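Here the complex is missing a single protein chain, while all its other protein chains stay put.
We just call them A and B in the order they show up, numbering each chain from 1.
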Amino acid sequence: MSSAIGQRQPKLDAPDKATGRTVYGHDVRLPGMLHGQSLYSRYPHARILNVDISRALKLPGVKAIITAADNPPTKFGYGKDNTPLKGDVVRSLRDEVAAVAAIDPDIAAEALELIEVEYEPLEALFDAAAALKDGAPLIHAERGTNRFSHFNYTHGDLEQGERDSDVIAEADYELPYVAHAALETSVVIASFDHRGHLTLYSTTQIPFLLQRDLSEALGLEGSDVRIIQTAIGGAFGRGLDIYPFEPIAALLARKAGQPVRLSFSRHEEFLAAPVRQPVKAHIRAGATRDGQITFRDVYALLDIGAYVSWGSVTPLVMMETTASLYRVPHVRFTADCVYTNNPITGAVRGYGNPQSTFWVETTMDRLAEALQLDPIDFRLRNANRPNEETPQGLKITSCGLKECLEAVAARADVEVGSWKMEVGKRVASKSPVSNLQSPTSNLKRGIGFASTLNVGGGARIYRSDGCGATVKIDDFGHVSLITGSTEIGQGSETVLAQIVAEVLGVKIEDINVLNSDTDVKPWDVGVHASRTTFIAGNAAQLAALDARQQVFETASQMLGVAPDQFAMRGGDVVTLSGDKSIELGKVARARHFRAGGQIISGEGFYDPPTQLVDKDSYKGNISAAYGFGAQMAEVEVDTETGHVRVLRLVCANDVGRAINPMAVEGQMEGGAQMGLGYALTEELIVKEGRVLNPDFHDYRLFTSADMPKLETIIVETDDPQGPFGAKGVGEMGGTPTAAAIANAIYDAIGVRLTTVPMTPERVLRALIEKEDCDTC
Amino acid sequence: MAKFHLTLTVNDETHELLIDPRRTLLNVLRNDLNLRGVHRGCDSGECGACTVLVNGSPISSCMRLAADCDGADVLTVEGVAANGELHPVQRALVDHGGIQCGFCTPGMIMASIALLKENPRPTEDEVRFSLAGNLCRCTGYKKIVEAVLSVAEAVKP
Partner (left out) sequence: MKPFDYFAPQTLSNAIELLTRYNGEARVVAGGTDLLLKLKAGTLAPQAVINIKRIPELQGLSEGFNSHLTLGALTTLEEIRRSPIVREQYPALAHAASTMASMQIRNLATVGGNLCNAAPSADLAPILIAFGSIAHVTGPNGDRMLPLEIFFVGPGVSDLKRGELLVSIEVPRPIGPATYLKCSPRRCMDIAVVGVGLVIHLDNNLCTDARVILGAVAPTPLRARRAEAELIGGPLNPDRIDRAAKIAAEESKPIDDMRGTAWYRRQMIEVLTRRGLQHLIVM
């Protein structure tokens, strides 16, 4: 039987998804279930003078209405600054003032219109820099400042770095709000049993943390809250925190005495779900004539919105990209996370890394150009290597950055060390089919590169970075893997089943993965930080090994052969000598159909050998492994309209080992689509706290017709601590894309863009400014 | 407001329903007929997750009043697998890894079936153009397009 590892294994849940059988949050119907809706604020910053629900309460079909008066006393959220409903002050247009549960959604909507709220508008802050000024109105008065947090990381001696530099590159960057835009909108169903215990059907990515956070927010015991995760129609970081709609659904359900579902419309999803925080950054970096990076100095100003969520921790990731990926002897990274009256921001796939990789990797090209060095060669000279510890304390074990860079360069027919950037060298050979009828004379081609580093062996941002697993073998030789981890579409169920199949020598079809109920599954931090294959994979492997040991012990008793003389193959337990074999189910039956019998149940808990970063120096080895990658983008720019068409995107990632190459490619390709959108089309436009494009017409995802030719290259480096050598890959796919495209645009037309998305209008403006400048 | 008497044939089964005329086809399919494989992704005709075939044509069921479909023949993702065998498009999406979170999948399947019925051997560009109204946030579309093309190639020219 061939190894389960390395198989292009179709996802176990795919046939049900293909036939419409899968039950998503929107598909859950409980007896007596009501429909909840929230009333959002009319002002971005205002005092609430009065909330009158009397008319709404009289509407037939309305079963419960809650306001701030129904809030439990505890605040929740990462900064413990949020409440379910807002009572005294609203701080954002997405603030919930009241919520209704009714027998159908139309009645709930009608009831919201009958709720009368009196506001006294307050001066609002929409700009992070303005919010930091002395005398600025305070978003959370009790804090005394709008600065939520300040980060200050250094290593080396910046002044020495400046002195050592022969060339310097410097630029300002401005990066926008981005939405997760998962195809399934946020949804939650809350239901209480007669004991007052809450069951929450949820699309969360952090079931155990949500269990804790929600019980605190509601004044319940943690054990009184059970989270059942439905099938999740995309997450991408959206579900990494508790958000008001979850306690609101619970409060409505408790008040109405009936289950309540709260599901977002698409419009609401764009307004009220957390988004990627906009950043303004300044970077200054230097290098020596022989191509050694000397220093990097970055300041980032993050607008985290009206309440704090995990977006406020993204500087931890930004500083990794700034201080590692390459060898940089002198680094300073400072950042401020600031409250404003804008939308709330949270974690989005990449978690600060797409932003910092954009400024780091476009600055790398500026330095390479100043040095007249091939940008690939320049990167290779400075790249992190295997088994080195970075000054920040990242202990790099396996590292395929060099291989990734060389692989994408080879696909671009670039011989490392011989390529010189020559702006506008490449021209289009034929006019593409387009609505613009671009003549070839107006189409300029260019290629660009960018690298990336991402945690690939967990990320210790809580005290635990662990995951538990149980492997149970039943009377029929079928295996159940009960894992703490969460399937969000990425394919973790299948990869974990492959790991268990490999250890137990059973077919993957004989494995059932249970991963959706906090009352059943063991602890896990959550699905984030590209950690599941590595962490949950190690846990599943440990549990399977434990179960296998129990199988061998029983087989030993049955056959009189020493326990270490067995193997498992093809659903059978066989002796190493090959002369005896028993069916796995028979071993399981023999183990428990007897006096004093036992079941086969293996357990594993894996918590990686990593550290929380030091709270002052930010140093420490946050992950047990690091993933690397590089991309090459080839673009065609219409010099009269500014349209950028990406012709090819070549993506290479060091994933340690691909347990399921098809799933790895899926992560890389899907990441690339998000990266392409970030680079060229996606921006949540927020003016004075208001989202102007809360729909898919104007929040533009790449469609199938817009995608370039995508090429993926899997680089395997066999990580010493990964399960079967594997590392995480979930977030790296889109991280370097915007930088690679920006560098390609420069190669094509000589314009360096410092903001995304690089829309036609922005490209054209930059091109005209450059031409004006060239002729002046 | 008067209720509307709707006759609808869905996946070869005819239903008589009394509905509020405000209801969309999507809403009736999901809530009255329990066809929850028809997904609501945007409710405004921009994402394709609710694609069904009405009288053979793929439409966004969220943008159609159910009453406007009186007498129509509707095919949803629940109706395309025959005798327990996956439809070739479903099989190909599973085997090529074209499904991740799966929320776009039913709409993607219905759009692909409609395309292949009209044009059994489309070019890659024709597949990409025809599926442009089916947003996917997970896959980057590559494996979806490959899956559809693999079904096309299996058709004898």
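To be clear about the criterion, a contact is a pair of C-beta atoms (placed from the backbone, for glycine too) under 8 Å apart; a residue touches a chain by one contact, two chains touch by 3 or more.
All figures in this text were calculated on a predicted structure; none of them were measured in a lab.
From the options B:Leu29, B:Val89 or B:Ala114, the residue with contact to the chain not on display is B:Ala114.
From the options B:Arg36, B:Arg64 or B:Arg91, the residue with contact to the unseen chain in the full assembly is B:Arg64. Even with one chain removed from view, subunit A keeps its contact list with that chain: residues 106, 434-439, 640-641, 643, 680-681, 685, 692-693, 696-698, 700, 702-703, 705-706, 759-761, 764-765.
The chain not shown here touches subunit B at positions 1-2, 4, 20-22, 24, 43-46, 48, 51, 57-60, 62-65, 67-68, 70, 111, 114-115, 129-130, 132-134.
Keep in mind that, in the parts below, only the chains that are shown with their structure count from here on.
As a whole-number value, the distance joining the C-alpha centres of subunit A and subunit B reads 29 Å.
Residues 22, 35-44, 46-47, 49, 76-78, 81, 86, 90, 93-97, 99-106, 109, 125, 127-129, 131-145 of subunit B are the ones that touch subunit A when the two sit in their complex. Those residues of subunit A that touch subunit B in the shared complex are 8, 10-11, 13-15, 17-24, 26-27, 106, 180-185, 231-236, 265-266, 433, 488-491, 662-663, 665-666, 668-674, 695-697, 701, 703-707, 710.
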